[in-house]
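Of the protein chains in this complex, all but one are displayed in their positions.
After this line comes chain A, so read on.
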Amino acid sequence: MSQDTAIGQGGFWRDTGRTGIGSWIFSTDHKRIGLMYLYCVLGFFLVGVSLGLLIRLELIAPGPTIVTAQTYNALFTVHGVVMIFLFIIPGIPASFGNLVLPIQLGARDVAFPRVNLLSWWLYAIGAVIVLVSLFTGGGAPDTGWTFYVPFSARTTTNVSLAVFGVFVLGFSSILTGINFITTIHRMRAPGMTWTRIPLFAWSLYATAWVQVLATPIIAITLLLVITERILGLGLFDPTRGGDPVMYQHMFWIYSHPAVYIMILPGMGVISDIIPVFSRKPIFGYKMIAFSSLAIAAAGSAVWGHHMYTSGMSDLGILVFSFLTFIVAIPSAIKVFNWVSTMYKGSISLEAPMLFALSFILLFSIGGLSGLILGAAATDIHVHDTHFVVGHFHYVMFGGTGFAFFAAAHYWLPKYYGRRYKEKPAIVGWILMFVGFNVMYFTMQVLGMEGMPRRYYDYLPEFARLNLVATVGSWILVAGIIIVVWNLWRGLFRGEPFTGNPWGGATLEWSIATPPPTENFDEDPVVTHGPYEFKGAGVP
């Protein structure tokens, strides 16, 4: 970091024996690891956004426009792989989790600092493997990020290497999960009872369990794809007695719970931000904490809703449909509690709060459209249409993506000792919000009207709405550019940020800014809950 002097305020940026890049990529300090994750994750987000922009550009008008059909297949595959495995799964837990979790618990580091560093290395190595797979072998994979057999077993593109990269990334995710569970069990400061754990930490706890329990299934499934390609085992090949639907079962046994790896940490961020910017303690702390666990548990039993159209038994469809609706309950509890927290609060609409508020709205739209997909009758109509694409972007991008930016505006100044400018942050947020809805809402309408997903070309009657959606993508990206640029500039050059300007009551706001290497000069003793701050009616 050549801007060291610009950051200036000391803390963990300064006091270390080593300097230069080695002081980062070999550091076991959770804050440095968190920042390394953050930069990688953000970098891949921007790569993924560029690819998304290209997808939308291709779809601006019917017929071929900017790329060939093969390139288009590679584009949506790589966009999906990058966004899912490199951005959104590690996004909040690995970056902000590492930055914030130990401090919120009153610990000096995570339970296994060296394993933590290993996780980051595995992430970096996995990412490099995925990137290499794009340019070597038979070219970028073209299977979609789900690697469905039989196509993934047959295509001549570089699927094996890409899948292996994802396998390594999964290993990294498992190790992070194990580390966080152990940290939360063993490293809490005296007085930090289970009901005094901040809700962000609670959400990471639930997430970590999903990471530990679900990721091994994807690991074996991915290994099976590789062996299928290399050795021709035939386990998923119907001509050899295998069953391709078994692949889908195994894939979604992981990937549906993985959706909660993606969204739970985002919910945790929101639960920490809303009370602080409403100047009120969180409403229903225990219900929020408990609903995280409930989501993690119930969310593990609903994978079949991805396969209504692939020839499941009617009873199976009924059961999975029922279970899917159950998951909506704990999610709705959270939304209800956030809204209740704001009721009669004195709300200050600063950047983190704006992103948090838009999270609630966009996540709710995404969740409600999820119910349309969860009901078998309606799903059969919109399955594999642009409605699905709209739905998961509302949840993943409108939800977790916006939570990611909320977290960035809320916590990063704490780690840099400098802050971004408020005005550009708000302008960027407005553009993102407007562009987002213009694009994805239009895509949902398109899907309702019958436009399939992953199609290179479409019928002329879809032309007008596709044009609207593509214009939306430009507004959205303009917003993203402003937000990222404003953060970047502000953190290195902005006004000093000291003390506790937001007025938070979690432990990270009680220590120096930026935090010193060991976080706490003296091990803290916790005497009150995480949301009992001044101005909240608590002395």
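Please note the rule applied: a contact is a pair of C-beta atoms (placed from the backbone, for glycine too) under 8 Å apart; a residue touches a chain by one contact, two chains touch by 3 or more; residues count from 1.
Keep in mind that, in the parts below, contacts and distances are computed from a predicted model.
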- Among "Cytochrome c oxidase polypeptide III", "ATP synthase subunit b", "Pyridine nucleotide-disulfide oxidoreductase" or "Cell division protein FtsX", find the name that the UniProt record gives to the complex chain excluded from display. "Cytochrome c oxidase polypeptide III"
- Given A:Gly22, A:Gly63 or A:Gly241, the one touching the chain that is not displayed: A:Gly241
- Item | Of A:Ile125, A:Met187, A:Ala301 or A:Ile372, the one touching the omitted chain in the full complex | A:Met187
- Message: Please identify which residue in A:Leu213, A:Ala301 or A:Leu361 touches the non-displayed chain.
- Response: A:Leu213
- Even though one chain is not shown, chain A touches it at residues 107-109, 111-112, 115, 174, 177-179, 181-182, 185-189, 212-213, 215-217, 219-221, 223-224, 227, 231-235, 240-243, 246, 250, 518, 523
